[in-house]
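Working notes for the structure below.
Every protein chain but one is kept in place in this view of the complex.
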Amino acid sequence: MLRVGVIGTGMIGEDHVRRLTSTLSGCRVSAVTDVDAERARAVADVAPGARVHDSGEDLVRDGEVDAVVVASWGATHEQYVLACLAAGKPVFCEKPLAPSAKECLRIVEAEAAIGRRMVQVGFMRRYDTAFAQLKRAVDAGTIGAPLLVHCAHRNASVPGHFVADMAITDSAVHEFDIVRWLLDDEIVAVRVLKPRANGHGRDVQDPLLILLETAGGVLIDVETSVNIQYGYDIRAEVVGESGTVELPQAGNVVVRQSGGVTALIAMDWRDRFRQAYDVELQAWVDAAAKGGATGPTSWDGYVATTISEAAVWSMGTGSRVPIKLEDRPVLYAVS
Amino acid sequence: MLRVGVIGTGMIGEDHVRRLTSTLSGCRVSAVTDVDAERARAVADVAPGARVHDSGEDLVRDGEVDAVVVASWGATHEQYVLACLAAGKPVFCEKPLAPSAKECLRIVEAEAAIGRRMVQVGFMRRYDTAFAQLKRAVDAGTIGAPLLVHCAHRNASVPGHFVADMAITDSAVHEFDIVRWLLDDEIVAVRVLKPRANGHGRDVQDPLLILLETAGGVLIDVETSVNIQYGYDIRAEVVGESGTVELPQAGNVVVRQSGGVTALIAMDWRDRFRQAYDVELQAWVDAAAKGGATGPTSWDGYVATTISEAAVWSMGTGSRVPIKLEDRPVLYAVS
Amino acid sequence: MLRVGVIGTGMIGEDHVRRLTSTLSGCRVSAVTDVDAERARAVADVAPGARVHDSGEDLVRDGEVDAVVVASWGATHEQYVLACLAAGKPVFCEKPLAPSAKECLRIVEAEAAIGRRMVQVGFMRRYDTAFAQLKRAVDAGTIGAPLLVHCAHRNASVPGHFVADMAITDSAVHEFDIVRWLLDDEIVAVRVLKPRANGHGRDVQDPLLILLETAGGVLIDVETSVNIQYGYDIRAEVVGESGTVELPQAGNVVVRQSGGVTALIAMDWRDRFRQAYDVELQAWVDAAAKGGATGPTSWDGYVATTISEAAVWSMGTGSRVPIKLEDRPVLYAVS
Partner (left out) sequence: MLRVGVIGTGMIGEDHVRRLTSTLSGCRVSAVTDVDAERARAVADVAPGARVHDSGEDLVRDGEVDAVVVASWGATHEQYVLACLAAGKPVFCEKPLAPSAKECLRIVEAEAAIGRRMVQVGFMRRYDTAFAQLKRAVDAGTIGAPLLVHCAHRNASVPGHFVADMAITDSAVHEFDIVRWLLDDEIVAVRVLKPRANGHGRDVQDPLLILLETAGGVLIDVETSVNIQYGYDIRAEVVGESGTVELPQAGNVVVRQSGGVTALIAMDWRDRFRQAYDVELQAWVDAAAKGGATGPTSWDGYVATTISEAAVWSMGTGSRVPIKLEDRPVLYAVS
């Protein structure tokens, strides 16, 4: 029975507390903390026996915490993940691993110094059934070698505090990770194009069309639309030499009504990826129970943030920005 | 240039006049008639040079009429078709060939006595691209031998003069013909089941579930829903030994909007089958120009009406009604 | 931590052992048994700490078993469920509750005598996301009052020991339960029709077309095809007064390849309903931990088996068979 401490009990943190308490196997939540102590106490109520700590550092030190979930504000990720590594405790860190490549790199170096994997980064799409099928089809050669990927990442709307960079750092960062994983290939350049802005987006430049190039010559276009009103919709089609393979339209019931045949779509990302979050966190629990980690690595987190930084630069300048990575530690060598 | 006379210039008759005048090749409308003379004159205006006759018989006699389209009220079909046969003029008769099997049989006998095909019955679905693909797939053995067919025939709503029998004689009669054609098999029994009635249907028993059995042992279920509000929708799936083949959802644009992915559907049967009507009538024009006929025969019209009569009987009694046909004249032998 | 004993470690029993051990929250498998002792021991290996019993009765008596999953051969269900009731232990019983209505009724009476729910029957579809959406749409009045339901239950193939009745007692029994639940309505009559047999089915009469009538006047047609080769496919469309709502085609990736746009479908029912099984059994664990039961009741199990018996009778005789139920104990009153 893995005893998990959860740092950050906002929307996603609370979801994880419920998941660890009532859905997953082999774990329970033994401690929580949040900058909003009252909220931390409220969330602790759903996890019988969970204590509330004043700080993330206190939680990491707690002898009844075997492993840690970091779901706090991105700017605090580095300090908590490093604290976990120092304490020798497996850690699941929500994406982004950290807001800057420099911070991510310090985590990478700390883990590499330990010499074994301790960190899993929260790129949950890798655990989604549909994305897994997509990868299987690509790997099986069903469509020949991949040449292009078309992606769209659409949100019905975004909260008031949303700023333009977040379409890259919060939304498209998922695509940055997933295409690397889908293609087993590295991104070498990025360019961000800005069409006419959506009137629903107030001052935010939305949508964006982001172009990625891989070392292997695959071109990827990613549409981000963060105020598209109609729903939360994630699209991806891989174009190969002899065919394409595409995510299904999420499998909801089909209504014939008022002149149309309508498949309902989710309005909320948590509905779309609920099962993926379950599978993702169960995989972490299983690996953490053995003292290690699996899935997306610190290195993956570092690369995704590096691409985000380049994309933000490109959004400002309009230019094509090459991606420059540090040397990959042997710990993260592709098997 | 085939000179066509059109008897009956109601909705479908007017459509055919426009089609013969402005869309099809090798024909023009030289004469029209209707019980509503004013309407006949109005429709004649869209066909340059068309004269207006006082009666169908006058029209058939007209020396400038080479061939005739009968689109008048069903009860008058027999007299006009027989007049055409007597005059040796090819005739296209809208479905049903006639309201009673007895009338249909007199047409069959008259044409059989002539010894060559002069009549085409207006079962336009045989000319629809999607139904043609369905038949090709069945004939190709794509799904093995057919075992079951599931059909649905749905209208958004029906006019005030609609009575319960018409769900059979006007709607399901299309399925009676099309499954015979799809399967190259004969219907041997029918049973009509009546679920709870749709509140939109006033006094009409709607929907119906009609069960057909073929000589070869195929079972067919046909839903008729004549007040289903949402649109005009024709569904058919043939279930075989190793798979199924199904009509596509009619290929309209797909809108992502308000929480749904919606394929638009037609509200009106003329939109759904516009192209089929064009192809059907062109086939008739081409055959009539050579003095003959092709496509659905008088015999097919007789059989469809016979099944309708049996189905109406079953609706009244709740029993399974066997279909009994007269001997098939050699003219209509299956090739 | 609910300690679960599992009786029967065949395919589905082994699945449940893995699920209770590695996927679900708040439970572990403390004991297993099977007529094949060797198989029981092999399955026990995947559940750390599980002991192996010689008989189901021994397992039920085990002080370290808080609740029981019955996944043995149907003919043994009654004795094990009654043993659990006698021992006051919550029990999850795979469908059918028992092969005959008489046996089911004895379970109903035993549970009713206790006066609170102890039994959950394994109709997992009620926990499937798509069926849940279907019910929500029907309950919300999206399509008006339901009038017809079209179902298909298709298996790629069936094992050598399959006999004709099993298309009813093993396959269609799921539809018998799910339409009662979908419609909140009771089945009052059944009729089974037999089309031409599928050549892949050897001596088995396959497919069947099963017609159900509800007290409220809804008509349901159920196709069972147990040798259809192409895959495992469950279809359902509810037709209402103003529209229809239909299960989605299961949401797998879409491949464009070799002249077609193909959505992959499962070959195996465990793939199709994997998530439903997880949700179903978690619901049982949660209720059993409180000493009770939720979901499909003994009464539902009794009714489903009663309909199966009537359907088997109809298959033999070709007649419409009315369903006659005993009085419903107050314990199972519809809320």
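The first chain written gets the first letter, and so on, giving A, B and C; residue counts start at 1 in each chain.
To be clear about the criterion, contacts are C-beta pairs under 8 Å (C-beta built on N, C-alpha and C of every residue); 3 or more make two chains touch, one makes a residue touch a chain.
Quick caveat: nothing in here was measured; it's all calculated off a predicted structure.
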item	value
Touching the absent chain when the full complex is considered, from A:1, A:37, A:114 or A:193	A:193
Chain not shown: contacting residue from B:250, B:288, B:307 or B:323	B:250
Candidate in contact with the missing chain, chosen from C:206, C:233, C:246 or C:300	C:233
On subunit B, residues whose C-beta touches the chain left out of the figure	21-26, 130, 133-134, 137, 142-143, 242-258, 263-264, 275, 282, 286
Where the unshown chain meets subunit A, residue by residue	144-145, 147-148, 150, 152, 193, 195-200, 207, 209, 211, 216-219, 221, 223, 225, 227-230, 239, 241-244
Sites on subunit C contacted by the missing partner chain, in the whole complex	229-231, 233, 249, 255-265, 267
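Operating definition for what follows: only the chains that are shown with their structure count from here on.
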item	value
Chain centroid nearest the full-protein CA centroid	C
Farthest-lying chain, centroid of Cα atoms versus that of subunit C	B
Cα-centroid distance, subunit A relative to subunit B, in whole angstrom	57
Whole-Å gap separating subunit B and subunit C, where each centre is the average of the chain's CA atoms	44
Inter-centroid spacing, subunit C versus subunit A (mean Cα positions, whole Å)	37
Residues within subunit A bordering two or more other chains	249, 255-258, 263-264
